[in-house]
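See below for the structure under consideration.
Note that one protein chain of the assembly has been removed; the remaining protein chains are unaltered in position.
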Amino acid sequence: MTELIFEQSTAGRINNAQFLAGTPAIDDIPESLLRKKRPGLPEVSEMQAVRHYTRLSQLNFSIDTQFYPLGSCTMKHNPRICNEAAMYDGFSGRHPSAPDSTGQGVLSCLYDLQEILKDISGMSEVSLAPMAGAQGEFTGIAMIRAYHEARNDDAREEILVPDAAHGTNPATAVMCGYKVREIPTLDNGDVDIDALREAIGPQTAGLMLTNPSTLGVFETQITEIAELVHGAGGLLYYDGANMNAILGKVKPGEMGFDVIHLNLHKTFSTPHGGGGPGAGPVGVNERLVPFLPVPKIVESSGEYTLLDKKDCPQSIGRLSCFMGNTGILLRAWVYARLLGHDGMKRVADYATLNANYMKAKLEQAGFEMAYKTRRATHEFILTLKKEKAETGVTAMDFAKRLLDKGYHAPTTYFPLLVPECFLIEPTESESLEELDGFIKAMEEIQQEAIEQTEMVKSAPHSLPVRRLDDVRAARQLDVVWQEEQT
Amino acid sequence: MTELIFEQSTAGRINNAQFLAGTPAIDDIPESLLRKKRPGLPEVSEMQAVRHYTRLSQLNFSIDTQFYPLGSCTMKHNPRICNEAAMYDGFSGRHPSAPDSTGQGVLSCLYDLQEILKDISGMSEVSLAPMAGAQGEFTGIAMIRAYHEARNDDAREEILVPDAAHGTNPATAVMCGYKVREIPTLDNGDVDIDALREAIGPQTAGLMLTNPSTLGVFETQITEIAELVHGAGGLLYYDGANMNAILGKVKPGEMGFDVIHLNLHKTFSTPHGGGGPGAGPVGVNERLVPFLPVPKIVESSGEYTLLDKKDCPQSIGRLSCFMGNTGILLRAWVYARLLGHDGMKRVADYATLNANYMKAKLEQAGFEMAYKTRRATHEFILTLKKEKAETGVTAMDFAKRLLDKGYHAPTTYFPLLVPECFLIEPTESESLEELDGFIKAMEEIQQEAIEQTEMVKSAPHSLPVRRLDDVRAARQLDVVWQEEQT
Amino acid sequence: MPFIPHTEEETRLMLEAIGVRHIDELFDEIPADLINEKLDYVPPALDEAGIRRLSRKSADADGHYINFIGAGAYEHHIPAAVWQIATRGEFYSAYTPYQAEASQGTLQLLYEYQSMMASLTGMDVSNASLYEGASALAEAVLMAVRAQRRKQRILMPVSIHPAYRETTETIVKNQGISLSNIDYASESGTIDMSQLSDELGDDVAALVIPQPNYFGALEEVDALVDLAHKRGCLVIAVVNPLSLAILKAPGEWGENGADIVIGEGQSLGIPLSSGGPYFGFMCCTQKLVRQMPGRLIGRTVDADGKQGFTLTLQAREQHIRRSKATSNICTNQGLMVTAATLYMSLMGPAGMAQAAKLSHANTRMLVEKLTAIEGVEVAFNSPVFHECVLRINTDVDDLIRAITAQGIIAGKPLESDYEELKNCLLVCATELRTEAEMDDYALHLERIVSKR
Partner (left out) sequence: MPFIPHTEEETRLMLEAIGVRHIDELFDEIPADLINEKLDYVPPALDEAGIRRLSRKSADADGHYINFIGAGAYEHHIPAAVWQIATRGEFYSAYTPYQAEASQGTLQLLYEYQSMMASLTGMDVSNASLYEGASALAEAVLMAVRAQRRKQRILMPVSIHPAYRETTETIVKNQGISLSNIDYASESGTIDMSQLSDELGDDVAALVIPQPNYFGALEEVDALVDLAHKRGCLVIAVVNPLSLAILKAPGEWGENGADIVIGEGQSLGIPLSSGGPYFGFMCCTQKLVRQMPGRLIGRTVDADGKQGFTLTLQAREQHIRRSKATSNICTNQGLMVTAATLYMSLMGPAGMAQAAKLSHANTRMLVEKLTAIEGVEVAFNSPVFHECVLRINTDVDDLIRAITAQGIIAGKPLESDYEELKNCLLVCATELRTEAEMDDYALHLERIVSKR
């Protein structure tokens, strides 16, 4: 346990190097609008702050320190040059409202990224404005809505979502004013197409699909599904969070999707930063082009300009005050150019190779796969229901014990369909040694579950804290430090 | 234990982002001069390298993570802006042999640093060329030699060094072709001036003195000593490693020293980097000016130039291929400008306050001070000979047990004069809380030494390794990894 | 292969273990007609030296202008330690802290961040971030409507940042929420109280109060809050967090304080970066905490009773609550919040107050220098904080072009968003602007204005 920064604070301590010189007056601001009491921010020296946060950082698992096979999150290597480039003064110092003429460098990079994303997605146009996957989804569904409205096709009030979908999908549909109808999944992981056929109708605004799905399989009936949806007058939305599995091999636009989002913080390796920022560009085919959000980056004889709502009257509008997460887009651009033409496909190849290798080896070790008959895509699911039944050791226990062994846990209990599930995504950047190490750890825990059940159930044992009381956290809500508590 | 990078290597693995494009020919180099077998460097991916060295870094104690009261080393806060500035392209990208006209920026900073060092040291001129304290010493003694030689005063073949001196002092004298004569220390930590008087004579080239000395006390008879040495025709050398204690308060030049070196990686807070690089500028009074090393930075109507041996015929010469550790000098310059005029003296004030506070508190806790009757300077010595006699627990054991408690150990067993000694230097940048934490840890160990002697003697228990077998390391020398060993 | 460690031999071994001959076979469930490896645009790979050369060239092209725009993003001093530490791999490359035991670093930091923001805004709780300021306002609007049940109207002053209104409109319009404009008084540039009073009907879920507003002008926040509360409507404060080092905390506005506080966090140690990534913050009263969108970190204990931190109230979020979640937000702006937490710790309350004061004093100095020029005047008569609207009797677009050519970004022109503010310029001089830079600006401006 590390003391809170507040507990290291002493009233009146000033870090002078950061106390900028000057004796500024604010006597033109009415007293009634001024703050009376200093905010309770920490008063620490530079050394204390540096030491505290350096130490805190060491308490984290991260890609830079551990194998991190968190399914659906694509925890691949984050190349350091991406960070370096995004931090260049010329990029990091530019004000977003400065004239476009002063931003031709950054705009040219963003435009290049737009074109690259168009190429790999097979869409007609791409907008870089959305700031994460969920905002990309919002943008896409809002465009679908705008499309139907523009055609006065007003009765469409439902978005269809497979039950295996990521939580952001239904949440997004609701934010866009739609009702959500769930579509069940077949035992082989594909969408239940009969159920879909029944659900679909004139009330259908669209279907949101992740392909490969969050179950780690490629939806084989995708062409049929696309026909069904389009036949009913709906549009098809592609959740591209799993694009790593098919990068450079399959283009969503060619699967029949009308609108897609990509998670650059997954497929294009921008850092996850302990929870963001990300970037969730959207791509659309011709019919949705007029509705794309602003600002839009356009090029004309080598000059780049940002268009706003006045230039794009049908646009759904703005998603943020400025131009999305530009610095993240730059990192993705650097990564894309490092991969290049041939590198795109290789990502999918080796991400898939790694997943299928782990699947084969873990199956061999006696673990049960949720979708045995299927190829793994870039990820796959195993279910520990047998282990739970036999020893009481749950997926959660396995996960915590893996931490003890120096591996981050896979995604657990998602998708909700599969009991005691582990969604494992190794990514292409992990080496064979690392995969074998993880497999060995899983085998060890399998043994420990039988021989040292309690030890496994009370894991982790070697981390900064033992298992945390989540129930108490929610019941006795303590989300803000109060001076009195110390 | 972390696997060696070699053990993660696989033949044929290439990190392509760093394999620069091109198909270069080297057919103009004779076969006989080419390498036949690839060197045994690791073949790892970028992610493997990043992960390996990030993990390794976490195994270190450092200023940024722990209190590090290593006596004589001045482990103060290393401000991050110093690193940032030294890494600016314009500084880090300049070739050392480019014309001086292309380096006016860096030279102006270095010149400013030179002037600052002159001011605080009270010397007539300063050279930034030496790359560490030891090289500063070499430079100083070589200048003393050159001085005597220039005067045809050839019989001087001895350098006097107090027995408490740092090991670099006698080693330096020998490198300069001198014999070393040790001068004993009095019980109060001052030089035995009678012994000095006896030792001094026409054979004396000079005396090397550290003041405050490595015993953590200020040499009170310094004026008398200076007179003695000068009276015998010798010169007085100041080892400025402890300058932090008197920065802005006492000028070595005014104590009578003819030549000094400063450790910028101590007093001026440049990083220690796990063992360097440092910078050991020398300052001289008028009589030694002609002998200063080259290159010399001079200014004339706002233009800066580097002078070489041709311009300075009496110079002892060059100490390195280019201009010393420029990037370290820049960091020191940034730090000096951040301290500014008033900040210099404050360093000495608070470094001394912290040391005397710890001394008082530890004394109160029952620890024995080596120089009870004396003020601590920026550091002080306690002796654990009583603890050793009573419990068998040595200074080494105390040191290792401190590591368990999250504190780096003080300097142990140096100076050699004091049995079971701890040379403790908190520095000015540590907070009262941190000092109290250390004092508490010392008290705990005092108790543990009595109640859990074996536990203390076998410490550390919570570090990546337990106590290491140094004897084996020297006997079964293994300093290079061999493929066969795995 | 960049970022792929496999040697041919390893690939062979792995394929063998799987029981296939070639990687392509692993894609055999994908309908063959969908496979398309042709990329027409993507250029060949660059090596790291190549991409460095290219991106440096692009960055250098955007050069180093002296910037006098604020308008929602501010060029403040950022201590060197902020980004050197925030980009440490353990912060930079970790995911959202789902496995709490393996993420105590991020979690404790976020808890500290929440505490700092709550204290700065004077509110009970803070979430762990939203995307940025404008979309945070949209989330606040949705939250207010949820909390107020059937009330679907929001009062939006025209004096708020126009892009905030646009963004909110985009995000909330599909849920039947309406945004009503409240004009500003033309002399003061602040909310027109009488129009406001008229609009504050039963159907109003919340009043949005920007402080300072887009024009830099300071609103009469106490009166506004009390009026809104009297009419049974919530108050959403939109504030610049750095300003709160010296301005009254929204939690203390009026008798009961604001209910929800949001804003753009960029002023807390985040570089301008052409617009992002920044981060949005949101604080609120304890009463509203379960309506909050986004992550929330709680302090709890582990199996040994030792303090630890974990994600909490996850039942609000999409990954648990799906279509009934308070928002669809998932990935937020963790790394930016890491930087902001470092910023606040390194600056401290005194350092932040000083930065705010210096920015204010510099803007005042700038305004004095510029209005000393004939034809340049202050547009509104309210007190301001560190930003000010100037009216200039020349074509502002031409002026901007001319001054840009001198390496100076003159300010944000307002006409495209406010017809009535023809030839008005919103200017700001943060603590980083020197008097010499201001003089330079004044010199060029004078030359242009006098040439007219």
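All chains are identified by letter, namely A, B and C, in their written order; residue positions are counted from 1 within each chain.
We adopt the following convention: contacts are C-beta pairs under 8 Å (C-beta built on N, C-alpha and C of every residue); 3 or more make two chains touch, one makes a residue touch a chain.
Just so it is clear, the structure is predicted and the values come from calculations on it, not from any experiment.
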Problem - Touching the absent chain when the full complex is considered, from B:K249, B:K372 or B:K440 - result: B:K249
Exercise for the section: Based on the whole complex, identify which of B:A199, B:V229, B:L288 or B:M344 touches the chain you can't see. Expected result: B:M344
Handout entry: Touching residues (missing chain, whole complex) on chain C
Key = 48-49, 52-53, 77, 79-80, 84-85, 87-89, 431-432, 434
Problem - Footprint left on chain A by the chain that the document does not show - result: 10-21, 44-48, 50, 54, 79-81, 83-84
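Note that in this section only the chains that are shown with their structure count from here on.
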Exercise for the section: Would you kindly say which chain has the C-alpha centre located farthest from the C-alpha centre of chain A? Expected result: B
Practice task
Could you put a whole-Å number on the gap between the CA centroids of chain B and chain C?
Solution key: 46
Fill in the blank from the handout: Residues of chain B that touch two or more other chains sit at 10, 17, 45-48, 50, 54, 79-81
Exercise for the section: For chain C, write out the residues touching at least two other chains, lowest number first. Expected result: 1-6, 10, 45-48, 50, 79, 81, 85, 89-90
